[in-house]
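Missing here: one protein chain of the complex. Every other protein chain is in place.
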Amino acid sequence: MPELDVKAPKITRPPDAGTGTGTGKPLSVTGLRKTYGGVTAVDEVSMEIAAGEFVTFLGSSGSGKTTTLMMIAGFCEPDSGSIVVGGRDVTRLAPQKRGLGFVFQQYLLFPHMTVWDNVAFPLQLRGTPKAELRRRVGETLEMAGLSGMTRRRPRELSGGQQQRVALCRALVYRPPVILMDEPLGALDKKLRDQLQTEIKRIQRELGLTVIYVTHDQEEALVLSDRIAVMRDGRIDQFDSPRELFEVPRTPFVADFLGAANFLAGSVEERTSEHTRVRLDTGGLLTARPLANADADGGRVRAAVQPGRIGLCPADTGFCTGTVETVTYVGTLVRVTVRPVGGADTDVVRLELPAGRAPAPGEHVGLTAEFTDVSVFPDTEDAGVHPDAEHRG
Amino acid sequence: MAGSALATQPQPQSQPAPTATPGRMSRLRRALAERRTRYGLLNAAPVVVYLLILFVYPIFSTLLLSLKGEEGGWTLHWYADAFQGANLEILLTTLRISAETSLLSLVIGFLLANAVTRLKPLWAGLVMLVVIVPHFISALVRTYGWIILLGEHGVVNNVLTDLHIPGAPFQLLYNEIGVVIGTTSVMLPYTVLLLYAVMRAVDRRLLAAAASMGAGRITIFRRVYLPLVASGLVNAGVLCFILCLGYYLTPALMGGPKQTMVASLIDDQVMKQNQWNGASALGIILLLLTFAGLLLLRLLKSAGEAYRKRGTAS
Partner (left out) sequence: MIGLRPTLAGRVCLAAFATLILLFLALPIIVIVVTSFGNDAFGSFPPHSWTLGWYKQLFADGSKWPAALSLSALVAALTTVFSLILGVTAATALVRSELPLRTAVYGLVLAPLVIPQVVIALGLFLLFEPASMLGSPIAIALGHTVLASPIAVMILMATLKGIDERLEDAAASMGAGRLTVARRITFPLAMPGLVAAAVFSFITSFDEFFVSQFLSSVDTVTLPVQVFNVLQYDVDPSVTAVSALLIAVAVVALALVGVVRRLGGSGRQDGLLPTETTVGLPAGNET
């Protein structure tokens, strides 16, 4: 693994993120570790999260994202490491002493209480005076568009409404950090999109610090200020969506976020500006500089997103091949091109605007801006799925 | 909320098998130290202690008493006694009446449970209500009801006489007919509940599928339905038999001298003859018969599973 300095990450805060004047507090996690009977679930996870920031833990199941969240919530104890919320060390505190908010995938509304009572519950625990309680519960429910159904029981609500109530219940007591564990996982696509927008709006309005867990790349990209891509209990990269997409630091990140094409080859020339790679299919590809200095002349793989490859006349560009399939998906076409003399694994995937679709069988060249191409030493192949079955 | 239900993502199933005792010991100690385990032990303690004192220990002292001679020392004398003369006859009577009763309640229970699975939900619910409510009404009271019904001038005999059935009125009380009718009535809800649970689980489409292949009603019943509910039938039959073995009320109230069962004998020996050792031996014999029945069920279950496994393997 190239030096992925996760212990002291630079904080890349987008300009529109919370300013610290909202209710959210900063959170910092240092060297968090958890093993279950010899299996390391979370391995030395560290991160600084600013007040009012929306951070997503993204990874497939077993990547350690949920375990990390549970440790922050206090539902399981870390073997080592510390968790500090708004300057207070909460590592060894029971969940109820941490004062955080939690939104569960399964909603977990109290079935014996009405919508109103569910939302009022955390305030009652805090001994909030009646008048203020009524005002805050009312406001919160109104914000979520639930004013009309305060007397209903959870089982009389749809899934989307239930999750809205769950959200209100976590918001109403203004916790310094709200944790969300795949809160939209049980909902259908349309409802999910709608609630994503709402969650994002409320988070911005109130300046909430949110940690969100999901395995859905699109959801992570839509919601987050920063995304921590997790794999095997570690953070592969913790950056803004744009940086993750454009400057992936590991092949896994390139693959997981964008379903990149991986092209095998060897380094032909290196400068501080760029790397030239002689591809196994014959062409020459220019890419960003190689991070790892040892890899000079070695085997590498170049990663480039399907949407960042363009067409050019045959025998120009980094590769020439035959168009195999053309699939219309709305305004885009998905195209596969088989390089001349290439095997099945060499097939390159492209996404082009629908107007510029080539015909199957056409002989085309492929081109890409060097800033869109990342190179990785070939030794580092863990976690890449050439067939990328997890693509959204 | 120590180690809550939420924190279960990676399962620690890939633990290495314990190779040496010290390793296992330390693992046990660590497990005990877990809050969740301590919580479990603390909560299990009352019921375990309670049952050890008021259930296990008394049975154990019954066992000891059954092996003690009148002048001290150990003996099997009381068991030999139990298998002799009048006592042996009572033992055999108990087995006979239990067999008759459980067979009868199994047959009637099968027919009723089967009928209920074919009824519309509303009717099925009502019928089950009529089955369940008596289940929770004192067996003593129900037995008394039968005594009123089956008397020489009771409802049953009156009806039979009015219908000019030859031989009516019959002697229906204080003989084996009375005992079997009364006991079956007491056991029936139990077998119906057990069988109904099994039958409701049968996928009725299987039967339609068999019919589509040209199987006749009897073939479908014999080759498809019966095998599907067989284990439930055996279960219900054996459990009913076990319950009858130690049953006291109905035989004592509705039987004659020839229907004395082991439970009555035990009662008699304790209350009237002060013969605790003999009573203990009889109790232990009942206990062993019960264990034998439960063991039989266990063996049949594992045999059935083995058979099914072989069936799928070949």
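Lettered A and B in written order, each chain numbered from 1.
Here is the rule we use: a contact is a pair of C-beta atoms (placed from the backbone, for glycine too) under 8 Å apart; a residue touches a chain by one contact, two chains touch by 3 or more.
Note that the structure is predicted; figures quoted are calculated from it, not measured.
K.L.:
Given that one chain is not shown, which residue among B:A44, B:L92, B:A230 or B:A292 touches it?
P.N.:
Answer from the full complex: B:A44 touches the omitted chain.
K.L.:
On chain B, where is the contact patch with the chain that was removed from view?
P.N.:
1, 4-6, 28, 31-32, 34, 36-37, 39-48, 50-51, 54-59, 61-62, 65, 108, 111-112, 114-118, 125, 127-149, 151, 153-155, 158, 185-190, 193-194, 196-197, 202, 204-208, 211, 217-218, 220-221, 225, 239, 242-243, 245-249, 252-253, 262-263, 266-267, 270, 276, 279-280, 283-284, 286-287, 290, 294
K.L.:
Which chain A residues touch the hidden chain?
P.N.:
Looking at chain A, the ones touching the missing chain are residues 73-75, 94-97, 99-102, 104, 106, 108, 110-112, 121-122, 125-126, 153, 155, 169-170, 173.
By definition in this document, only the chains that are shown with their structure count from here on.
K.L.:
If you average the CA atoms of chain A and of chain B, how many Å lie between those two points?
P.N.:
58
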